[in-house]
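With one protein chain held back, the other chains of the complex are shown just where they sit.
Presenting chain A:
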Amino acid sequence: MANPSAVCNGHLHHHHQKQNNLLKSGIYKKNGITKGMKKNGVSNGTVYKKKFVEHFEQAPMYVAVLTFLGFGVGTIFGYLRDFMRAWGLEKRNIAAEREQQKDFVPLYQDFENFYTRNLYMRIRDNWNRPICSVPGPQFDLMERVTDDYNWTFRFTGRIIKNVINMGSYNYLGFAETDVNALKTVTIELQKYGTGICSTRQEMGTLDKHVELEKLVATFLGVEDAMVFGMGFATNSMNIPALVGKGCLILSDELNHTSLVLGARLSGATIRIFKHNNIQSLENLLRDAIIYGQPRSRRAWRKIIILVEGIYSMEGSIVRLPEIVSLKKKYKAYLYLDEAHSIGAVGATGRGVVEYFGMSPDDVDVLMGTFTKSFGAAGGYIAGKKDLVDFLRTHSHSAVYATSMCPPVAEQIIRAMKCLMGLDGTTQGQQRVCQLGKNTRYFRRRLHEMGFIIYGNDDSPVVPLLLYMPGKIGAFARRMLEKNIGVVVVGFPATPITESRARFCVSAAHTREMLDTVLNALDELGDFLHLKYSRYSKSSHPELYEETRLELED
């Protein structure tokens, strides 16, 4: 493994980590205090080796009031339009029941459909934009216009070139078309072709898969790993294999849909704890162990905690040390979904486990995807050999789903070798360092400008809060006019008053690209009045940045 301190400012860890965990559990056994533990005047800092800074600033009250006002006006006009459609004054463009089904139970009257028809349709041109190049730090967009207010689109044939990409999950910049980089992938493509035409259990296990699984296991520092063709299916098809009826799933409030789907499919009892809130999780664990199953009062067969490494809508990082100490105290299992954090955090890109300086043996099931940091597709589950062997025979995805195709597997292999330094260069380590620098710079500048940003200071996912529904559309459109592509998120994916724009910083972004984006954001923030933060550090960010640069490097 390449020595990290040779290339960038390394982080010291791994020295007293085992001793620390033991010490902490020893103190737990004595007096059972979980939070705010003090030992010789040192507070919770003994669990976290570096500062854990997260921001979830609340906007001033008038912003919430105005957001509701905006939604109120939108709803009133929605009712007006629905009335006009029902009475034939306006053409019906959206799905509606057939004439013969008018007296049946209505299909499209619920709030979600109302919202889609009347509010989402008005700003629909900001989503599903087709791109026509590799989603690297810049990409090409196909221009499309609408003649009837977003009900239908048509392509003008023009291509908007070199739009700066702030929306793709390209954390380490491995989504590239450089011929030298893709040499091995091309060779494998010519050797194996593209299709597997079989499942893993039949004839779909290639030597490439075996090589990839060994590499993933070495990368993460675990005994064994298994790879699947699709990241979403990894979660939703493997959780039912691990838990069943009579088990308890404790899932974070803001878990991804794949985890929720997997939990529901398994048939186990699901209880939700507040986002990243250790007190809430501990209360649930205590209740589960004291009271057991709901009617029979028997002990639960298994208690499993589902958390994610980085939550993609909030940009927050899981409080892993505390959760691991809780799981050891109450003898539960931990399933960690590192979809966004593998490759993106940690000194050498090995995820949140390395970020907190913990050992991968602490987490029972390590899951991740190759879509985000490795520029490929698919997911993995890693852990003890017994676990992976069990999944090889009992997981739906392993038994029935087509396996990963060889060029994609080769792309992951080359990206992982690059990260680990096995290809003889320090490029992997440089990418990880560059991502860290870009993340810190971007977040710091946004804080200084006065925007409300959620999440941990080290997470490359940066949500910028917009709040009002009118500003969602205006923000995305104006950023595209300035040649910057952003992703905005509104109601169903976020709470109704907290719509946001989500930036994904990449190692492939240069300082100039980030500066372009930041200047555009500054201008747009003033024009749209988005700078709600009460804690902005400086009104002269250029001067402030000068001094900070000298101290940083």
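The definition used in the following text is that contacts are C-beta pairs under 8 Å (C-beta built on N, C-alpha and C of every residue); 3 or more make two chains touch, one makes a residue touch a chain; residues count from 1.
Everything that follows uses one rule, which is that contacts and distances are computed from a predicted model.
**Student:** Not counting the visible chains, the remaining one has a UniProt entry; which protein name from "Serine palmitoyltransferase small subunit B", "50S ribosomal protein L19, chloroplastic", "dolichyl-diphosphooligosaccharide--protein glycotransferase" or "Exosome complex component RRP40" does it give?
**Tutor:** Hidden chain identified via UniProt as "Serine palmitoyltransferase small subunit B".
**Student:** Given that one chain is not shown, which residue among A:Trp127, A:Tyr149, A:Tyr291 or A:Tyr400 touches it?
**Tutor:** Counting the whole complex, the residue in contact with the absent chain is A:Tyr149.
**Student:** Which of A:Val73, A:Cys132, A:Val145 or A:Cys197 sits in contact with the chain that's absent?
**Tutor:** A:Val73
**Student:** I'm checking contacts with the chain that's been left out. Which of A:Leu254, A:Ala474 or A:Leu518 qualifies?
**Tutor:** Reading the full complex, the residue touching the unseen chain is A:Ala474.
**Student:** For review purposes, identify every residue of chain A that touches the missing chain, sorted by number.
**Tutor:** The list for chain A reads 66, 69-71, 73-74, 77, 80, 119, 122-123, 149, 468-471, 473-474, 527-529.
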